[in-house]
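For this view, one protein chain was removed and the others were kept in their places.
Then we have chain A:
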Amino acid sequence: MLHVPVTGSSESAAGEGFLSVRGLNKRYGDFIAVDNLDLDLPKGELVAFLGPSGCGKTTSLRMIAGLVPATSGRIVVGGRDLTTVEPYRRDMGLVFQSYALFPHMSIAENVAFGLKMRKVGRAETEQRVREAISMVRLTGKESHRPAQLSGGQQQRVALARALVIRPSILLLDEPLSNLDAKLRDEMRNEIRDIQQRLGITAIFVTHDQAEALTMCDKVAVMNAGRLEQLGTPVELYEKPQSPFVASFIGRTNRFAAVAKNGAAELAGLSIPTPAGMTGKVEVMIRPHRITLSAPADGAPCHAVEGVVTRSIFAGDILQYEVVAHGATFLVEQGTAAHERPLEQGSPVRLHWLMSDTYVFGAAA
């Protein structure tokens, strides 16, 4: 099991985060949906829960919101233990994939709902609703019904409705999945802008790694109910700590090899392995970190001769399939105007840095 401490940023170094999750578990009979989740999130950050469907990311979010009771574990926000607090007393804003607006209420009534529940005075309610609606650029639509708005507008109403109560944490459950691609990019920026402007702590559940990497301060990669790694997008990409993270974030070449005496054999090369690692290992190399010429600064690298077996021009990148000593490598190169793609059968020499080579003990 991998338990990865919070890495990176200095403000989180001081012990517990703003949101602190300890040993959170969710079992449905024999099925373990969330397995011993530990998390510390600093105030003001946007953190993605990223993973394939069924990895436990939504269940974790719903346990934090209190909509799903935890089997065991502790949830603390800003020093307040919320583990047994009812969901309607947790002061969290939740945005759903399906928008979940109240169809029988106007946009203004939707946004005002949380304030009404808090018995906020009329004048203050009106002002805060007006501000929230203007924040999501929907001024003028106050008296519309949700059904009269587009999907993107409905999701912005949901965002305003969640934020107007000034929640301690904003929880977003795949908020962009029902939107079309163009709108998704727009909303992504909008959510990020608002989150940074308000300095609110937010969790963003997604299965889309591009969303997670481009808009979040940190990403928690989850798989089969477990937290595989929590780190900044760069850390996940450059220093994956498990084969799952390496293969889930970005594309990668995966090779099975056997480690013996501190090295594993791959395509006639001897790849150094971490001390003490023996038996089956996985070697991973990112396709776009493989170059066709030796690095100019003479950094230590691996090199191997091969033949191009497939050549695909994909506009912004060139993809080659190269067979070298029986191993098939996927190689990606940026395209340049003057360059002609290599043809099938061309001999090539592949290079990649030692530091771009990841070796993992084979997953159980």
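What we mean here is this: a contact is a pair of C-beta atoms (placed from the backbone, for glycine too) under 8 Å apart; a residue touches a chain by one contact, two chains touch by 3 or more; residues count from 1.
Methods note: contacts and distances are computed from a predicted model.
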### Summary
Omitted chain per UniProt, picking from "Sarcosine oxidase subunit gamma", "DNA-directed RNA polymerase sigma-70 factor", "Polyamine ABC transporter permease" or "Exonuclease", is "Polyamine ABC transporter permease"
### Among A:Gly17, A:Gly114, A:Gly152 or A:Gly306, residue touching the chain not depicted
A:Gly114
#### Entry: Residue among A:Ile32, A:Leu67, A:Val85 or A:Leu183 that touches the chain left out of view
A:Leu67
### Touch with the omitted chain, as defined above, among A:Gly73, A:Pro87 or A:Gly361
A:Pro87
### Query
What residue numbers in chain A mark contact with the hidden partner chain?
65-67, 86-94, 96-98, 100-104, 113-114, 117-118, 158, 161-162, 165, 171
